[in-house]
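Note that one protein chain is taken out, while the other chains of the complex remain in position.
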Amino acid sequence: MNQELKQEIAELKQQKTSQMYLTWVRFKRNRLSVIGLSFVLVVIFIAIFAPVLTPYHPYETDPFNRLASPSRENPLGTDELGRDLLTRLLYGSRIALQVGILIVLFEGFIGISFGLLAGYFGGWVDEIIMRLVDILRSFPVIILAMAIAGIMGQGLFNVVLAIGLVGWTTYARMVRGKILSIKEADYVEAAYAAGESTVSVILRYILPNVLPTAIIMVCIMMPTALIASATLSFLGVGVQPPLPCWGSIAAAGRDYIIRAPWISTTAGFFIMFTVLGFNFIGDGLRDAFDPTSKRN
Amino acid sequence: MNKWGYVGKRLLKTIPIIIGVTLVTFLILHLSPGDPVRIMLGPYATPETVAALRAQYGLDQPLPLQYFSWLGNIAQGDLGTSIRYNRPVTELVQARIGITLTLTLAGLVISVTLGSILGILAALKQNSWLDYLCTFQAMFWISIPGFWLAILLLYIFGLQLRWVPIAGLSGFASVILPALTIGLQEEAWFARPMRAEMLGVLNEGYIKAARAKGVRYYRVVGKHALRNVMVPMITMLALRLPWVIAGSVVVEVVFAWGGMGSLLVNSVLARDYPVVQGILLIIALSVVLANLLADLVYSLIDPRIRVEGGKK
Partner (left out) sequence: MRIEDLQVAFSTEEGPVEALDGVELTIHQGTFHGLIGETGCGKSVTGQTIMGLLDNNARIKKGRIMYREQDLLKLSSRQMERQIRGNEIAMIFQDPGSSLNPLFTIKNQIEEAIKMYRPVPRERREGLILEALQQVKLPDARNLMHRYPHQLSGGMKQRVMIAMMLACNPRLLIADEPTTALDVSIQAQFIKVLKDLKDNLDLTILYITHDLAVISELCDYVSVMYAGRIVENLSMYDLFRDPCHPYTEKLVNSVLGVSTRLDQLEEIPGSVPRLINPPPGCRFHPRCSEVLPVCSQEVPLLKEVKGLHSVACHRR
């Protein structure tokens, strides 16, 4: 009896694996998501090889060559301190990816933990966590994060902290919803029937099944994290100069928009390129995991 | 359950959220790494002024007591006094909130109208070039930061084409670009759900039944389908409101409008904490209120909600 149940569970898990493969096939078939993936790969490539791609250093100023127009030496011109703009933008990808990944990991950790707790235990635990989510959702993410970052003091890690503390609610809600549906699933009930303990059920069945949701969410939340951190930098409470951050470069360029419009425009373009890449991937993943939500 | 039971239940659920919102706003101040009063006053303040300010804010008292006296002041409409301007926060906000409100509302109207029209058209012409265009443009707008869109529009239409005034508030023309910035960004968040909801509703039996009795197709869409997608779309509206407000804060900064948003950003940078707290509270409470309103509107649209007692 017990043996039969175990085998049944193994079979049900087998189905899950082939589902992952199907998901990958569906993802590959979606042209936009492949384009998105290549966008992101380009940004990662730039971040890794920035020193090779440009002869300049991002902090290297040149007082006699300020706000220069694009030329052979400076393909995108120079900024208000005479630094090569292209160099700063290329190095900026490092900051952007670093901050973006840290935010997503941090808020993902908080959100997924709370979501697991709320979904698994239900009752008053769920009630308290979801009320907390409701409360935080009453504040615009960017505005509350700006206030927190402003109060804690500027800097890269405070940006991550501020956005993470505010932004985890989306994860918590999605993970909770997913768990509520998994809890009802046959293989979890079968595992309980086979006499497995609560902890082992969570680790062996629930967590692995929440993982796909979490992966999609990381890709979906990356754009928000990137735009939020860039916006904080733009407003002056984020990553501080002289660190090359796209948001603060755009902010600095705004003051020289008449003389040197290329500063703000190119900085924004880099943000758009990266975010678009992640959005295409996220969209493709969502459709690949849940083909019914697609057309028809 | 009758209608008023539903309303009462919904109101009751709002109370803990309002309390939580005030708590978050209050506690934020204590996230600062050092003594908030010293940070507010800067490094050159004398011990006397520090002590005076501390007494003024009641910071020498235990935390719970501080919270309740702060709450008491708020209940009386007193949001504290700005350190930078040395004027009541309410007064500062009152002078500027109209601008932010105008911008938020204009942005909402543009985004909801544009998004709904595009979403409906995309659903009616499913898998046509129009449908793909709608999906793609939505993806594009959500992928660019609001401040950049604002700068681009300002540069192209203000500086190059000179169609609209470039900065400050001067009549209707100056509202166009800022409102358009928010409208375009947020439109994307309405177009895609509208398309999906519409496609779902158009497959419902009552759509076919309405057509079977000879109702014109545009009327079937305009009356039967539209009313049924309104509930999820209002949910979306309530969900996006905080983002629209945040958008208007950013846009105010770029277009140099002296609204509540600019005041907030400047106060954050100047560490004028009473102003920051006051504005945060106002924004959060309006979001809570809007959510409450949305729930009440559902029950007006959908008779089933009144009966089931607001099961969402």
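Going in written order, the chains are labelled A and B, and every chain counts its residues from 1.
Following the convention adopted for this analysis, a residue touches a chain if its C-beta (ideal position, glycine included) is under 8 Å from a C-beta of that chain, and two chains touch if they have at least 3 such contacts.
Since the model is a prediction, treat every value here as computed from it, not as a measurement.
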Of the chains that are displayed, which are in contact with the missing one across the whole complex?
B
Have a look at B:F68, B:Y132, B:W163 or B:Y206 and name the one touching the chain we're not showing.
B:Y206
Selected residue (touches chain absent from view) among B:S32, B:S82, B:S111 or B:N228:
B:N228
Tell me where the left-out chain touches chain B, residue by residue.
126, 204-206, 208-217, 224, 227-228, 301-304, 307
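Just so we're on the same page, only the chains that are shown with their structure count from here on.
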Of all residues in chain B, which touch chain A in the complex?
16-17, 20-21, 23-24, 28-29, 31-33, 36, 126-127, 139-140, 142-148, 151-152, 154-155, 159, 196, 242-243, 245-246, 249-250, 253-254, 264-265, 268-269, 271, 273, 276, 280, 283-285, 287-288, 291
Using the touch definition up top, name the residues of chain A that touch chain B in the complex.
131-132, 134-144, 146-148, 150-153, 223, 227, 230-231, 234-237, 247, 250-251, 254, 257-258, 261, 264-265, 267-268, 271-272, 275-276, 279-280, 283, 293, 295
